[in-house]
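Of the protein chains in this complex, all but one are displayed in their positions.
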Amino acid sequence: MTSNVPTFKPRLTGKEVAEKIFRNQLFFPIAALFLLVIFNLITDPGFFKVTLEPNSAGNLVLSGNLITMIDYASELVILAIGMTLVTSASGGQDISVGATIAIAGSTVLRIVKTQSPNISNGKFAGMIIASFLLCVLVSALFGAFNGALVAFFKIQPMVATLILFTAGRSIAAWINNNDNISINDKRFSYFGNFIPGIAVPTPVFITILCLIVIAIVLKVTNLRLYSQAVGINASSSRLNGINPKMIKLLTFVILGVCVAVCGFIKVSRTSSITYSVIANNIEMDAILAVALGGNNLGGGKFNLTSSVIGAYVIQFLTTTLYKFKEIDSSSISAYKAAVVILLIIISSPFVRKFFEDRKNRREAAKAEALAGKESA
Amino acid sequence: MTTDGAILEMRGICKFFPGVRALENVDFTLREGEIHALMGENGAGKSTLIKVLTGVYPKDGGEVWLAGKPVHIKSPQDAQNKGIATVYQEITLCPNLTVAENMYIGRTKGPLTNWVKINHDANRLLDELGIPVSATEQLGNCSIAIQQMVAIARAVDMDCKVLILDEPTSSLDEQEVQKLFNLMRDLKAKGVGIIFVTHFLEQVYEVCDRITVLRDGKLVGEYIIEDLPRVQLVSKMLGKDFDDMADIKNGSEAENIDLNGTPVYQAINLTGTTGIKPFDFEIHQGEVNGFTGLLGSGRSESVRAIFGADRVVGGKVFVDGKPVKIRKPLDAMRYGISYLPEDRKLDGIVGDLSVRDNIILALQVMKGFFKPFSKAQAEKFADEYIKLLNIKTASQDTPIKSLSGGNQQKVILARWLLANPQYLILDEPTRGIDVGTKVEIQKLVLKLAAEGKSVTFISSEIDEMIRTCSRLVVMRDGKVVGELKGDDLNQNKIMATIAGGES
Partner (left out) sequence: MSVNSNALERRLKKRASLTDTNLLLIITIIVFIVMYLCAVVFLKKGFTKPQMFFNILNENASLLVLSCGMTLVMITGGIDISVGQVTCLVCMACAVHLQKVNDGVINGSVFTSLLIAIAIGLAFGIVQGFLVAYMEFQPFIVTLAGLFFAKGMTTIVCSDRVPVTYEPFVKLARTEVTIPFLGSVNKKGIYIPAYVEIGVIVAIVVVILLFCLLKWTKLGRNFYAVGGNNQSANMLGINVKLTKFLAHVLCGLCAGIGGYLFFLHACSGSPLHAQGAEMNAIASSIIGGTLLSGGVGNIVGTLFGVLSLSTIKNIVTSLGLEDAWWTNITVGVMLCIFLLVQSVILARKNKNKK
């Protein structure tokens, strides 16, 4: 048999390099981010100005559009991590994250509201840790519930999570007896805003921490390989010794933990909760982040970095749209829809295929010409 | 420019895929009332040619003439309307519809569905063809063989001028194949031109009149069947003189096997849940054995039970003489058992993952969830086995699904070889792949045995089993009905045991 596979690496031409960049999954989200930045700079050169100003509490903090965007994107970025994993392993999306954020937030407040605002720092820290751990536990359990429906009962993820999507906010209200809770302790709001003496919003640190944790997890475990294998071919994975059910369950539990962190940040931002509004529609944004990152919503291969950038793109877009004062805040979604469709069209496989087809046709023409020459 | 009596002519057909010239200037002529075999190795371009003809792929160059008139076929529907009926290799019917609907959907006139009429017509046709299924049955509830027969019934009923059968026999048993052949002869007598694609050489020589051979996307030639003996056909397909088959069988096997020692694997009364009777089985170091029997006789189910792929409910299992429990594939892998599954596409490859990830998958899983290989290590493994098995791939990062069938199978083999098993189960490793790779795989099996590994080798082609195995377990209707070795390993004896006749 002929087995002369060329072993040398041909030097890439500029065109090929360009094509390689163009094909890279990261290209589109980064390009979208870049375009948004350029657009903002042109319309308002001072858009990204960051200043050090005292906030309402009297601390010197960084402020400016850029900081707001990165701050507010935190929840979305954290969710995008979990959503990407769930998408990869189960080939579907969790639409209940907004509702489970409400549950997580409600759980935290249930603990925190019982304490008087005068307890010592040490006791306060203990209480926060306890409430956070409980909230992680509860969210992970709800995640496991979703995961079990998907993994063991083979219900499509979007349908399985429809249950909590419907009931979640009501469960959240039930946890606190539908009370309007407002936490007076200033220390509680540190996690969603600023810690005195530190000029960067706390959620940004939490996000970075989450990203580091997930990076380490992917480095020291086979989560990436397993969830991709399960998402692409569950039957084959099983014959290779992987337990597809456990992997699917695991990704949902991880998403549950992400949800817990988000819920904690969300309630800390306002020190209160509105059950029907908190994290409204965030599931849609999280799924969009995954899609904008060029990941296949049908499962399989995934790129976390891409999803994270996708999440930032969405938040940048929202903030950019808010900038136009003449746009009513509630009609913002119409413009968002238009931009999203545009982004999806650009990054879609269809457009890539179109370019590939053009290349094929060129190659075909070349080969035909060559064949013609040979026969002549 | 048309040939006499030709109903279909394809001239200078070209088709390109990214980086691959699937078809280059291929000519093909089909005459009225003939059965024309289209032969070639995997990746030779048979399926592509058919898909171009049926409008699944648009062609990049060339002309198609139907009954002397140039035509342009835009879609499968267009092909149907022009009188080209097709039965594809994979079953392309809808499992959620009834049998009758599957036979008539997409080709009835008018906007309404007349249930009474199609059910009646379908039942009549099914009876005529002797297919034991009701027209109102949901297709998904039928066996694969029945589904394949329904697909054939649909094509036959189309009143077509050209009938294309792309590997229709792979899931049919001997009786059903004969039924199909009778049908083909009837249609031939009515003047229908039939294009027949298959990997089984016997079948070609049984029914075909003419053979067109393709190789690497190019036309090798068109031959009348009497002018082309088997050996020549194979050499045309491979593009070289073919004597490898002869080398395979070496007389030295079975000598250094200690049959009295502790078996590498031994099962007593192994009971599965997939319709096989409890069975005993053992294999020794360096031995190659085989499971044989008709499709559905339980040969695949037996080895799946050994590997723990399906639930095992009873029986004792010993590995190297020690009693063990094998409940799931991972247990089996830990005890040094590997299993190459029958259905490569469904159970074997992980399509979108790279060749490298596919190779290291099993070993990685055995190493554990918390201990990933470094990238350098993985690359080293992949490199080693790509060279060892001569896998043709653009790079390690190429997704496995873009490789040809034979090379995909080699990657799966590499995966299990890398896991370094004591006992290797290969279920139909040679199905649906080209002759060259088939030979390579058989040689590899013998080499592994010589190195002291035990191998179970299953194949539908008895020739292959006789060449490689020193012992054959024969199954019928989920039961082990015999064990053959030594001089009993010949075609007649095996056939007789499978059929259950006294001999």
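When the chains are written out, they are named A and B in that same order, and each has its own residue count from 1.
Following the convention adopted for this analysis, a residue touches a chain if its C-beta (ideal position, glycine included) is under 8 Å from a C-beta of that chain, and two chains touch if they have at least 3 such contacts.
Given the structure is predicted, the values throughout are model-derived calculations rather than measurements.
Enquirer: Can you pull out the displayed chains that the omitted chain is in contact with?
Expert: When the entire complex is considered, the left-out chain reaches A, B.
Enquirer: Which candidate, B:12, B:76, B:278 or B:351, sits in contact with the chain we can't see?
Expert: Checking the options B:12, B:76, B:278 or B:351, the one contacting the hidden chain is B:76.
Enquirer: Can you say which of B:102, B:266 or B:354 touches the chain missing from this structure?
Expert: That would be B:102, which touches the missing chain.
Enquirer: Of the residues A:167, A:195 or A:246, which one touches the chain left out of the display?
Expert: A:167
Enquirer: Touching the hidden chain in the full complex, which residues of subunit A are there? Just list them.
Expert: Residues of subunit A in touch with the missing chain: 93, 149, 153-156, 158-160, 162-171, 173-174, 178, 284, 287-288, 291, 297-298, 328, 330-338, 340-341, 344-345, 348-350.
Enquirer: When the complex is taken as a whole, what residues of subunit B touch the one chain not shown?
Expert: 54, 56, 75-77, 79-81, 86, 88, 91-98, 101-102, 105-108, 110-113, 115, 123, 126-127, 130-134, 136-138, 140-141, 274-275
Everything that follows uses one rule, which is that only the chains that are shown with their structure count from here on.
Enquirer: Please tell me the distance, in whole Å, between the geometric centres of subunit A and subunit B computed from their C-alpha atoms.
Expert: Measuring from centre to centre gives 43 Å for this pair.
Enquirer: Could you list, by residue number, the parts of subunit A that touch subunit B in their complex?
Expert: Within the complex, subunit A contacts subunit B at residues 1, 3, 5, 219-223, 225-226, 228-229, 232-233, 235-243, 300-301, 356, 359-361, 363-364, 367-368, 371.
Enquirer: Can you list the residues on subunit B that touch subunit A in the complex?
Expert: That would be residues 14, 16-18, 21, 24-25, 60-61, 307, 309, 328-330, 333, 339, 341, 346-353, 357, 361-362, 364-366, 368-372, 390, 392-393, 415, 436, 440 of subunit B.
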